[in-house]
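The complex is shown incomplete by one protein chain, all other protein chains being positioned as in the whole.
We call the chains A, B and C, going by the order they appear; numbering starts again at 1 in every chain.
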Amino acid sequence: MDKLITHSPILIIAIPLLAAFLTPLISRVNQKARDVLVITTLALAGFLVIILARDIYANGIHIYTLGASSPTLAIPEQYMVPMRIILEVDAMSIFMCIIWATVSLAAGIYSLSFMKEETGRDRFYTLLLLMVGGVFGMMLTGDLFNLFVFLEISAISGGALVAFRTRFTDAVEGGLKYIIISTVGALMVLFAIGIFYAQYNLLNIAALGQVIQYTMLDKVALAFLVIAFAMKLGSVPLHMWVPDTYAVAPANITAMLLVSSQICMYALFRTCFSLYGVTLNTATVGWIVIILGMLSMFVGVTMAVLQTDIKRLIAYNCICESGYILLAVGVGLAVLGQPAALDTYGIAAMSGGIFHMINHALFEGLLFLAAGVLFYRVGTRNLNEMGGLAHNMKFTAILFLLGALASSGIPPFNGFASKLLIYESVYQFNPILAIIGIIVSIITLAIFVKAFFSAFTGQVLPKYKDVREAPKLMMLSMIILSIIIVFFGLFPGLIVDWLAHPAADALINQAEYISAVVGG
Amino acid sequence: MTQGAPFNVPFLAVAMLIGIAFYIILSQRNLIKLVMGLGILASGVNLFLITLGYREGGVAPIYTNVPIEKMVLPVPQALTLTSIVIAVATLALMLSMVVHIYRHTGSVDAEKSRTMKG
Amino acid sequence: MMSKIVRTISNILILFIFIYGLYIIMHGHLTPGGGFQGGAVVASGVALLIVAFGSQSIHKSLREHHLSILESSGALVFIGLAFGGIATVFFYNFLVGSSIFGRIPPTGPNPGDIWTGGVIPFMNLAVGLKVLAGLSAILLVMALASSMTEMDE
Partner (left out) sequence: MAALEFGLDFWNPIVWVIVFLVLIAGAYLLRSRGQKKYKKGTAQTQIFLSGEEPPPVEQRHIKAHNIYWGFLQALKGYYDPTVKAHTGIINDYMIWFTAIVTATAVILFIVG
């Protein structure tokens, strides 16, 4: 068991990758076995995440050096700095892993039924598992170049998955847009990594964080990193690919892409907090993040009002919700240098934002999955053509409503708890930001009233007389997500204390992150 | 790294490549040209990385023909190689998507072939 | 399908290209090169064949799904070798000191001892397999796709 915990960081990455290349071979033998393999792999990754999480919350940061003679030997004997690829797992990384494990398991179960009629499913599952491995890698790595590699792995597999149903023109277009913006963003990240390497001859985040100076070149690198990650997480005004991509991808892939965007948010926070830390002018960078967040909230929700494509509408709402996270963590970043302010509201804002991250992934994932059910049964994403579907799809309607209410911040669901935490703490930083946040939340409710009204309510339209309820596996994956949503809504204090607060602490505590690798 | 005119030439080339690439990406509506621009951007970044590996007086890290003290650290080479591999994969994926777009819409123009906006 | 001269020359040339690619793959731990470079050289040989003989006739003997099996097995071997070291650490070079590729390389100028490197030659081989299969599949599929559109119009 100890051995398993020691090796679990790499196993979480390597097992999905191994399974990814096993699927094409196995699906030649038996299709059923392939499906079982995919779900087992996802469940196994989730299990490893849980045992690693227990260890990390008990014993602190966990490092794993690839190829060394011992996993914790970060710096080889004759060297002064870490040379090998190091995986560094702290409470923040494992928090992201929990999100990803949950959503990818739900999406995997969903795709068993959703992708049934597609051809070339062995390639679909290969790409899906590659994406799972790539995103896990991004969360667990402690090395900047490795971050770039895993970013590209998840981008390539994600782009291919978006365009998987090549018979739809818009799917290919969405995939192309996704892959182009990912490539440009990733190359800019690589350029910034080159700048770091030129100055410090280091690639490890912790070792770089120890020596970073915030010179002129570091500022250029910071601009590239922050904006490249902001583009990949879909923050306004770099958000325009989000609705194009999310709307056309298969619904399960959209739920996964949503989390893979959040990983870029994680990478952004990692850059700002663990890499630069207090060396940068926290007020400036904090306000840049806050402004990106405010713009995302406002433009995202107002653009969602006029959408008539259900998945585009939810995609714009995603932009809006990620704005909340940027706002909350930006407030934490802006007061990073002031311990008094950090104690009174900074940490609370950050735990609110981080709590909102998991809520965001869960309820938006649920909404996308429910919208996917509509597409699967009705054959359109256009809200103008829908109506009265709740008569035949009662459970889908209830689950969609649950996701919508959670997203709009209606008590007692989880969205309310995290948004309340954000409002309460941001209000002490700047009251106007909190008030705008509340207004945006109200408009969020309005857009979901529109979506729910036009899709589900009213008398059943004659052409949808024979529409049936969602298939069982799709229903199962949606129910998994909704149970977690309700649980988080009823016990928010538990989640904040157990998961969100340690993650916020881990981000703020740069010294601990550095000393885990460099020592001393 | 010594500050002399010849040593800055690669960096000038990097700046030119990235500049050309961004010009193409920003101005060319033809999707094939856009993908070419991305290829040039990747080459520019790769050239930047490989230039960082240069150390005056160092020898290429090939194990069979060097006295060991003079070897440069092969990290930038490894990075460049990885990034080339990734660039190959992305370019192939993008080109195949462009082929599909051309099949569907009969155009490789970013404006004419788009189906979504707003 | 190109002229007879081209086809004959490429028939001769292809052997040299393949041998050179395999040489680069197998000497990856000694000289510049390795799995990716060698695989790319071999795939360029496949590209020569596609140009000379046309994608349709190549497709008769070289199918994508065979290539995809080859590619998956290359990746599996690579990850399997990485897993082989898990008794100590993932990616640990467990063959060093053993009788297979286990010698310690000599320092200083020397002609190169191929029996060194531990798992690295095997990993090069696996990567080479994956890259040659993957790149050939990409080239083949793209050539087929473009020749099909020509036939449609």
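In this section, contacts are C-beta pairs under 8 Å (C-beta built on N, C-alpha and C of every residue); 3 or more make two chains touch, one makes a residue touch a chain.
All values derive from a computational prediction rather than experimental measurement.
*Asks:* Given that one chain is not shown, what are the shown chains it touches?
*Replies:* Counted over the whole complex, the chain not pictured touches A, B.
*Asks:* Of the residues A:I51, A:V220 or A:V278, which one touches the chain left out of the display?
*Replies:* Considering all chains, including the one not shown, the answer is A:V220.
*Asks:* Write down which of B:A13, B:M36 or B:M116 is the residue touching the left-out chain.
*Replies:* Within the whole complex, the residue contacting the unshown chain is B:M116.
*Asks:* What does the interface between chain A and the hidden chain look like in terms of residue numbers?
*Replies:* Residues 176-177, 180-181, 184-185, 188, 216, 219-220, 222-224, 226-228, 230-231, 237-238, 240-241, 244, 281, 284-285, 288, 299, 302-303, 305-306, 308, 348, 382-384, 386-388, 411-412, 416-417, 420-421, 424-425, 446, 450-451, 453-454, 458-462, 489-494, 496 of chain A touch the chain absent from view.
*Asks:* Over the whole complex, note the residues of chain B touching the chain we left out.
*Replies:* Chain B touches the chain not shown through residues 22, 25-29, 31, 34, 110-111, 114-118.
Simple rule for what comes next: only the chains that are shown with their structure count from here on.
*Asks:* Which chain pair is joined by more contacting C-beta pairs, A-B or A-C?
*Replies:* Top pair by contacting C-beta pairs is A-B.
*Asks:* Just the number, please: Cα centre separation of chain B and chain C in whole Å.
*Replies:* Computed value for the inter-centroid distance: 23 Å.
*Asks:* Cα centroid separation between chain A and chain C, in whole Å?
*Replies:* Chain centroid spacing, chain A to chain C, equals 36 Å.
*Asks:* How far is the middle of chain A from the middle of chain B, if each middle is the mean of its Cα atoms, in Å?
*Replies:* Spacing between the chain centres: roughly 28 Å.
*Asks:* Touching two or more other chains, which residues of chain A qualify?
*Replies:* Chain A, residues with two or more chain partners: not present.
*Asks:* Would you please write down the residue numbers of chain B that are in contact with two or more other chains?
*Replies:* Where chain B is concerned, no single residue meets two or more other chains.
*Asks:* Can you list the chain C residues touching chain A in their complex?
*Replies:* Touch residues, chain C against chain A: 68-69, 72-73, 75-76, 79-80, 82-83, 85-86, 88-93.
*Asks:* Quick one: in the complex, what on chain A touches chain B?
*Replies:* Where chain A meets chain B, its residues are 145, 148-149, 152, 155-156, 159-160, 163, 166, 169-170, 172-176, 179-180, 183-184, 186-187, 190-191, 193-194, 197-198, 201, 203, 243-244, 247-248, 306, 312.
*Asks:* Would you mind writing out the residues of chain B in touch with chain C in their complex?
*Replies:* 60, 62-68, 81, 84-85, 88, 92, 95-96, 99, 102-103
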